[in-house]
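Here it is: the structure, laid out below.
Left out: one protein chain. Kept in place: all the others.
Moving on, here comes subunit A:
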Amino acid sequence: METILTLQNLTKRFGAITAVNDLSFTIKKGNVYGILGPNGSGKSTTLGIVLNVVNKTTGNFKWFDGNTSTHQALKKVGAIIERPNFYPYMTAAQNLKLVCKIKGVTPDKIEEKLEIVGLLDRKDSAFSTFSLGMKQRLAIASALLNDPEILILDEPTNGLDPQGIHQIREIIKVIAAQGTTILLASHLLDEVEKVCSHVVIIRNGIKLYSGPVDEMNVNFGFFELNSNQNSVLKKWLSDHSGFGEIKEEDDKLIAYLTQDIDAESLNKEVFEAGTILTHLVKRKESLEEQFLQLTNNLN
């Protein structure tokens, strides 16, 4: 698969603070990546470095095959960072025309892209009259002007109202469905869970995980169990070779699997051991739970 971006041991220090620490990962064409991390974990700094606005301290990154300069490569990239930045005195269309000139593409896609983000009827309004949600959508239209190889979105729903968040997510889904590679930085997990196939998890500038979402946790999931004799059940579970940690939460037993056991056979085994279950659910951790597990492991 074609490589779009490679980071090698990237480090950025701001004085005594190390914002990005020895970070390496690759972005392949066609996947939708999420960069996850709590606030201040170095997501934006990492994106800033590859987008030529933050200077790296050490390490390397290369765009595509590494033969083009960063600013040439960026012409094939669409990116929005944190807050939409445009010239307030220009209209939407005028701002996009400027972006076309910088990227060296023809301006005939302006209307098409404004249509995608639903701003076509406001194309002649000054940017300064836009609401935050409209500004953010204009930023997405601007990032799409060159039909980019990769779309980089840094906290695209930050500060938006629920309707705005929904609109942006719908737009991202549409773009992802067209096969555009997307790199989405966010601290909102459901956002990433809904659209991403791969994740990179960063905490304090250190990479905790990078790979496909479904391989993120090698665990076999867990059972939520309840019975009339929970203490007996707990003892039985802890003697069982298939279970690791067992927790009690809201009168329920949470038993983490160390091997694959399906719900039917567990139900049978427990019944044969003389306990009758009143509640049995097998679950995989949600991205949020996995994320919290990963980020808490370092504490």
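FYI, contacts are C-beta pairs under 8 Å (C-beta built on N, C-alpha and C of every residue); 3 or more make two chains touch, one makes a residue touch a chain; residues count from 1.
Keep in mind that, in the parts below, contacts and distances are computed from a predicted model.
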Among "ECF RNA polymerase sigma factor SigK", "Phosphonate C-P lyase system protein PhnH", "ABC transporter permease" or "Aminomethyltransferase", UniProt-listed name of the chain not shown
"ABC transporter permease"
From the listed residues A:N39, A:N55 or A:S241, report the one that touches the chain absent from this view.
A:N55
Could you tell which one of A:N9, A:T58 or A:Q72 touches the chain left off the display?
A:Q72
Please identify which residue in A:T11, A:Q94 or A:S125 touches the non-displayed chain.
A:Q94
Would you mind spotting which of A:F86, A:Y209 or A:F223 touches the chain that isn't drawn?
A:F86
So which bits of subunit A touch the chain we can't see?
14, 48, 51-55, 69-75, 77, 79, 81, 83, 85-91, 94, 97-99, 101-104, 142
